Each structure stands twice: as structure tokens, then as C-alpha cells.
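Okay, here's the structure, questions in a sec.
The complex is shown incomplete by one protein chain, all other protein chains being positioned as in the whole.
First chain written, first letter: the chains are A and B, and each begins at residue 1.
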Amino acid sequence: MGYPFPSHAGETPVLSKYFGDKDAISLAGFRKRGGYDGLQKALSMTPAEIVDVVKASGLRGRGGAGFPTGIKWSFMKPGDGKPHYLCCNADESEPGTFKDREIMRWTPHALVEGCAIGAYAIGAETAYIYIRGEFTEPLVRMRDAVREAYDAGILGKNAMGTGKRIDIVIHKGAGAYICGEETAMMNSIEGRRGNPRIKPPFPAVSGVFAQPTTINNVETLAAVPHIIVRGAEWYKGLCLSSPKSTGSKLFSVCGNIAKPGNYEVTLGFSFKDFLYDLCGGPLPGRTFKAVIPGGISVPIQTMEEAEATKMDYEGFVEQGSMLGSGGVIVFDDQQNMVKQIARAARFFAHESCAQCTQCREGTAWTTKIMERIRDGEGTHEDLDTLFSIADNMTGKTICVLSDSCAVPVVSGINKFRSEFEALIKKPTFHPVTAAVA
Amino acid sequence: MATTAEPTTALAQPKMVNLTIEGRPVSVPEGMSILEAGKRAGILIPHYCYHPGLSIAGNCRMCLVEVEKAPKLAPSCATAVAEGQVVHIYTEKALEARKGVLEMLLINHPLDCPICDKSGECELQDFTYQEGPAESRLRDPKRFNPVEDFGGDVLYTTSRCILCTRCVRFMDELAQDTVLNVSERGDRALIGKFEGKELTHAWAGNVIDLCPVGALLSKDSLNKARSWELDHAPSICPGCSQGCNISIDTRDNTVVRLRPRPNENVNKYFMCDVGRLDYRWINRQDRVEVPLMRRGEAHVAADWDIAIPATAALLDGKRVFVAASPNLSNEALYLLSRLIRANGGAGAFTVAVGPEAPLPGVDDLALRAERAANGNGADLLGFRRAASPVEGMAAGDVLIVAEADASQISPEQLALASAIIVIGTTLPETLRMASIVLPIANYAEEEGTFTNLRGRVQRFFQAKAAPGMARPSWWVAGDILAALGKGDAYYLASEVFSAMAADVPAFAGMSYDALGMRGLVVSGGAQ
Partner (left out) sequence: MTAVTHEHDAPYQPVFVGERRKELDALFPLYPTKMACILPALWMVQEDRGWVSDDAMAEVAQVLELTPAYVKGVVTFYTMYNTHPVGKYLVQVCTTTPCNICGAEDVVRALLDHTNCSDLGVTSADGLFTVIEVECLGACGFATPVMINEEVIESVTAARVPELVAGLK
């Protein structure tokens, strides 16, 4: 089932099957639909067996980086005598992305089940689900689901009667995009400012509370029970293009489009069909101008690029962008790209944690210049400066927030330069005007 | 050799890693950062947030270097050395990256160097001159934040701050008194504190030295001098028995500030605020500037050629009692002990005490209860710790008050002495009846050594000129001995020290050369 629009025949609803189905929210309703069969089965397997199945399925992280989940889990060394932790990244803060929100609203138990399997597979007895503070409704749903699961003996000291301990703790964020970065999230759970950490050490060695930790996205973990029940081969078979991209994937669609919402397709699906067929194409009387396909941190695509894209990890890269978190932002001909890129830069300036020089200063500086160009006070020299700042902000900081700010600016100027130039009336900078400003 | 070497640890030799930095091969212990390895290779990689005494923050991104076969530039403070690694510091890529950081650090910096105390010793200036951009491309108004009084001795000039967080880490990790934080985020971020909670920790002043730019300034030395007008002399803080290594900074023969000088074995990079701010007495003007001899009711000035033989004449054949100060150098105390040995007699000293104030994050570093630099040295040289500096004086002894606290000597005690000789920087009111007053230099005006509470003997150097005819304390004591025919005159502090090393077993094998700038521990270690 699609949400908020009815499911389209082109979709492959695995995770989104019960979106909009109020009966699937409760434990009883979820169980009726096959819920917790995956956990039951997983608890009868060894952790290593689970890791192998997930490895074989080809499941890759759905949060943005696309790292193979089974390999990530295999970094955890069971029996090392240390407490292990699973952190579920439900901070979903990437603008354009709202898929995890719907998983938690409609199928909270699917996430509880996924977390429980993940925790068991990596030898963790505690899983923290970090949910952004703005997600008030998903927070209520998840808290209710966890409570139900404890009451039913699914979680706790004797999970599903197997004698294994699995605890899940819901941790509420408080308004910080960067806490979606895994090391920042660990700091936030520890009660610190959400500053990303330098790596190494990697989380599997020293993560939350300095213990071995794995961080997985909501959608990734929610996919795991299906893989356990239906097998790695089935999941691997969900593939329309690159064999390195398997399974179904939720794409959140927003912006100037007829039917915004969440759509689940098999990886490798045609982006053109997706936009024009599944999502209903542009609003009446308008045409598409550009797409940011994977959340605001990935490069902007022209429609030419977008329409040639196969929707998987490799396909988006081939067409000048990235799959990212699967948050598709569509811009139509009514939008001024300069204004929107300036707005994107402002977002990053607002969210920079302030640690790294290039990010703290660069995001704010980029915003000042972008807004000046937007307001007709820009110069051609500013475009060169923006490129240069973007270069300084790329690949040089602790995390990639700074890189992410540079991405829409660079891809925006490269692909929509005429819109910038149309706003630039002054050929060069005149120092006196700045002093007055 | 009887001298105890550096305390040896039972640790196995660390594994060594070989790498090349800017074409120079270096071999350093496993786990060392590229930045530290660079220092071993003789290259200082520019950096701000890194400080060897603090945890790694990796936030300024100034220390980016190029490591062959690595996909990205590496922060050298947070990247460990690896076998066979080839590091380039001055490639175009690395230079451009650091130039970019400097430009970013400077866009909102007020560039008010002409009125900034840090100017001349500012790392932002230094690295900008070295490899920064010649001009800024900022075409928009700069950010401005007001100056804030952080309490204690510290003023925060917010607009100059580069958010390196050294101060926050120092207070959190080493002082373990988290009164500073990073507040807000993005370019609104600044160093914050909580209303009513000030930088009053006994070690808080170190944040001023740790600040690589002019953001944290000392209120005490605010606007007193431009840094290039200052002369710096290595010294030892006389404030307590810890023996923190310091630099005495003077301007026109006046001490304007004291700052810590690194010594891994004693104080790392730090000194406490009590020691830091207690320097005004060094500049005091009410000094004895010429030898004085009593004529009737008054003292008259005398040349040293007169005063020394006269002192010897008073002492000849008499038992002597030396009321010593535990802030006299080993050299002075040694020669005074020789005088006691030659004539018979004894010596004593008192030590002021105060509350101990540790720097909890550093092992064995505190403002010690014993508020004197050389109590341990006085012990080793045979002076007795006593409630009064004249305790044990016999009736008829000639009393030498050698910079001892005169307020602790009662008139009745003074009356026991057959004669009183003052060897001091000043003449206290209660010692006006002294037969002879011999003016000496204070510790900042002479060279010498102190022995700290762990038995570490450390050198201090002359920072300013002594007033008038005042002479180093060891010189005066040596001349008295020579005049008595009980020893040779000494011309250098080092000669006195060598004589002591040959004579006193605790100091055996030591010399100024052997002490170097880090000092050595006396034979038998701490008392």
C-alpha cells in the first residue's frame, strides 16, 4: 500500500505494504500480518548465520552511505567480553526524506523486530533507537510498540522465551540535523553536543559509551526480518539493474510534483517512469526543471540526467548524483534555483556543529554570498569565490556536512549557471558598497 | 655515578615506526601522531586545536598534510604514523588546504593586531605570515561579538576566537572543573560559561597561554607591553615546592608577567594562578642597595671591601646561627652551611603553608601546601625545619638572618645573639639593630638552583639586574668564607654548584651542564 496515495502497480511494497493500514500498528495486528516471524526464526539461528544471510542478500545501508549491512555487522566481534550496542538511526533529518517516519508511524513493530534481530546478530543486549525530536507521532508509536513488545515477552531478559536478553531504549533527539551522522548520534546518546567524532576509532571498535557499536538506519533494519523469513536469494532477486544494488527501496518524493509521498520500488527502476508515472508527473501546467534525488546533500540533476537514471546506488552516480537517503526533491519551472540553493546553504549553515573551521565558517560564508546573489547584489567574482570555498569545504573536515553544503552550490552553478548570471548585474565588486552594507 | 638518572619505568621499549616526512627519514614510537613525528623531523606542522597536553579534537583542520596513497588529506594531529608512510607537508594540495583554513579563520577575525596583546606571539599571525592568503575575499560584513569577563584573570575577546576548544578541554580534562563550554552552533558558536560560575579554579589561568590567538587574555597583564618588547628568562616558580618551570618576562628590567615553561617531569605545560600572579614583590623598590654598617644609632653605607672583612671579623671564632629562607638557592644555602661547619653552630628555617590545590588531570602536579621553592634543598644541606627560624640558637651566637622571615623572630630571641648580620634583599624594621647588612639579589636577579619536593634540582636564570650594589647571595656567602680563610672565593654560580656536588652526597655527580633545562633528581630521590 502506498502512502498517502494508493499503491501503484509499479511498486514493490515490502516495507510499505501496511502504510496507511491502522490495524498494522498494534502488536496483535502486526502479528496477524506475519510480524515477529523473522525474529522467531532469527533467534533459532546463530548470530553468524544471520550475518551470513544478510551478507548474501546484498542489503546495503538505506541511510545514505550504502555500506553493505552484513559486512558492517561482521565487524562486531562477539564474545570479546565488552558490551555491544546497536544504535538505530531514526533521526531522519535529511531534507526531502520522510520514509522512516512512515515506517515508524504505520509499522512500529517492524522496526522493533528489525532492531531485535540486528542486536542479536551483533551480540548486543541493548539497542538505542534515536528518534528526532520533531517526530512526535512516530515517537508515541514507537514507545507504545516497545512497551507492547516488553509486555508480550518479545523484548527483555528472556526475549521470546529464548533466554536471550534484548533491550530497546527509545532516545529522543532535540533538533540537530547532524545527529543523523552516526558518530554525532553516539555523542548525542551519551549526553553530549552532537559533534561528529574523528575516525578512527570506528564505531565497531569504540562507539557509543566507548564500546563496540553498530549503527543502522530504520529502513535497513526494517528490511532484515523480511530477508530472514524469505531468504537471501529472494532479496537478491529484487534487482532491475546493477547486481550490487538489491532489494526494494523506499523513495520519499516531495516538492513540485503531482503526488508527493513514499514509493517503494525494486532497485534499478526507471527514474523517468517513477517521476512521471508513479508520482503523477508535474503539477498541471508546469514542467519539471531539476531533481535532487537523494536528500539535499546530493548533487542536483538536470531533467536530462534524471530521466536517464536507473534508480540504484550505481545508477544515480552514473547520472551525476547519488541515491543518498532516497529523498527526491522535485523542482519545476516556477522555481528560482539561486533562491533554493541559497536556502539549502542556509540549512547547512544553521546545522553545522561548529567544530571544523571550513564548515563553521564556510557554510555561513557560502550562505552570505548566495543570498547576496539572490538579492541582486552579486558579482561574477562571487561565483569564482563560491567554487573556491566549496573546494575548501570538500573532503577536509571530520564529517561530510561541509561537503554537503558545497554540493548543491557547485552542481547548481554548473548546471543552472544562466540563472545565476541573470541575477548578476555588477561585473565586479565595488569595495565601498560593502563597507556601507 | 651516584646521581640518580630519570626515574626508569619497567615498560618495554616501544616498537619503532619508520616513515619519511618531507623527505626526511624519521623513526618514532608506534602510535605517535604525524604532527609529533614532524617535530622529531624538525618540522612544525601548522596547527591550532592540537596541544600535546590535551586530548585530540581535530577540529581546526589546520594540520592537514598529504600522505602518499591516502585518498584525502590527513589531519596530522589525529593520524598515527605507519611503517613506510611518506608524508608531504608543503605540496600544493596541502598548502592550498591550509591556506583555505586560514582564510576561513580570518574572515570574521577582527584583524585588530595593533591593539591585541597576543600580537607578536600569536599563532594566527605566525601561520598566516607563513602560508596564509595575502588578502581576504570576504565582501560581506564581519560577525561581531562583545568582550566578556570570564572571571579570575581571564578576559574573553569573542570576536578573535577560532573555537579551537583548547580552553574548554583544559578546564574539562585537566582542571576537571567544567566551567567553559562551546555554546550554540554553526558560525554563532562561541566559548560560553554559566552565569555566576567564573574561571576561578587555581589553575584556570593556563587557558590564557593555551589560547593560540588573542581571544583569552590576562587581565593582569592587559595592555602592559607588546610581546616584542619583552625579554624572557627561564626560571623556576618560587611559590611552592612543586618547582614549576616558568619564564620571567620583563620589560625594561621590570617583571610584567610569569608564564609556564614546559617540563614533562614537573609541570607539563602549566603553572597555577597563585604562582603566576605573585610577581610584584620582585619589582619592589624598598631594597637595600649598598652594604650597611652600624655606627652608633644609624647605619652607614660601606663598600663591599669594607663590609666583608668586617663581617668576617664579627664571625671569627664565634659560633654562628643561620636563620635561612627556604627560598634561597642551593648554592647560597650550601655556602652558609659551610660557614656553620667552619665556625660551629646551626641553621634553621620555617616554611609557610597554605592549602594544596592540585591540577587533577595531571599526575603529581599541585600548588603545594609548602609555599617555598627550596625547603627540600635546605633539608639536604643540613638546615632544620622549625617553628621559628632561630629555634636552636644558643646565647652568644652570631646570628645571620639570611632572608628569613623576620616577623617570626621575637625581640627576646634576637637579644640572645651576640651580634646580628643581615644577608637580605630588604632590611625589616625589626632587624634595625643589625651590625652589618649585606644586600643580595632576589631569585630573579641571580642564577642558581632549587630542589623541589620530589628532589629534582632545577636551574633558574637571571631575569633582571639587581639594584645598586646588591650581589648574588652565593657570592656574598662565598666572600665571607674566603675572608675567614675557610674557603675560596667563587666567581660563578656553577662553580659553587660543582663544589657542592663534590661535597654533599645528595648532589654527587651533578653539574649545571648535567642539569640542563630539565633538572636531575638528587641521589636518594625525594626526602
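What we mean here is this: contacts are C-beta pairs under 8 Å (C-beta built on N, C-alpha and C of every residue); 3 or more make two chains touch, one makes a residue touch a chain.
Predicted model only: the values in this text are computed from it and were never measured.
Student: Give the residue, chosen from A:R143, A:K164, A:K244 or A:R343, that touches the chain omitted from the document.
Tutor: A:R343
Student: Touch as defined at the start, partner being the missing chain; which of B:N145, B:T158 or B:N181 qualifies?
Tutor: From the options B:N145, B:T158 or B:N181, the contact with the absent chain belongs to B:N181.
Student: Can you work out which residue in A:E190, A:E233 or A:D375 touches the chain that's missing from view?
Tutor: Touching the chain that is not displayed is residue A:E190.
Student: Of A:T69, A:N217 or A:N256, which one is in contact with the hidden chain?
Tutor: A:N256
Student: If you put the missing chain back, which residues of subunit A would it touch?
Tutor: The missing chain touches subunit A at positions 4, 83, 92-98, 101, 132-137, 167, 169, 171-177, 188-194, 209, 252-256, 260-262, 292, 296, 327, 329, 331, 335, 339-340, 343-344, 347, 350-351, 353.
Student: Give me the subunit B residues in contact with the hidden chain, please.
Tutor: 172, 177-185, 192-195, 197
Here is the rule we use: only the chains that are shown with their structure count from here on.
Student: Return the distance between the CA-based centres of subunit A and subunit B, expressed in whole Å.
Tutor: Comparing mean C-alpha positions, subunit B is 54 Å from subunit A.
Student: Which bits of subunit B are touching subunit A when the two form their complex?
Tutor: Where subunit B meets subunit A, its residues are 56-62, 64, 72-73, 75, 78, 97, 100-101, 103-105, 107-108, 137-141, 162-163, 182, 184-189.
Student: Residues of subunit A touching subunit B in their complex?
Tutor: 176, 193, 198, 349-358, 360-365, 368-369, 372, 379, 381-382, 385, 388-389, 391-392, 395-398, 429, 434, 437
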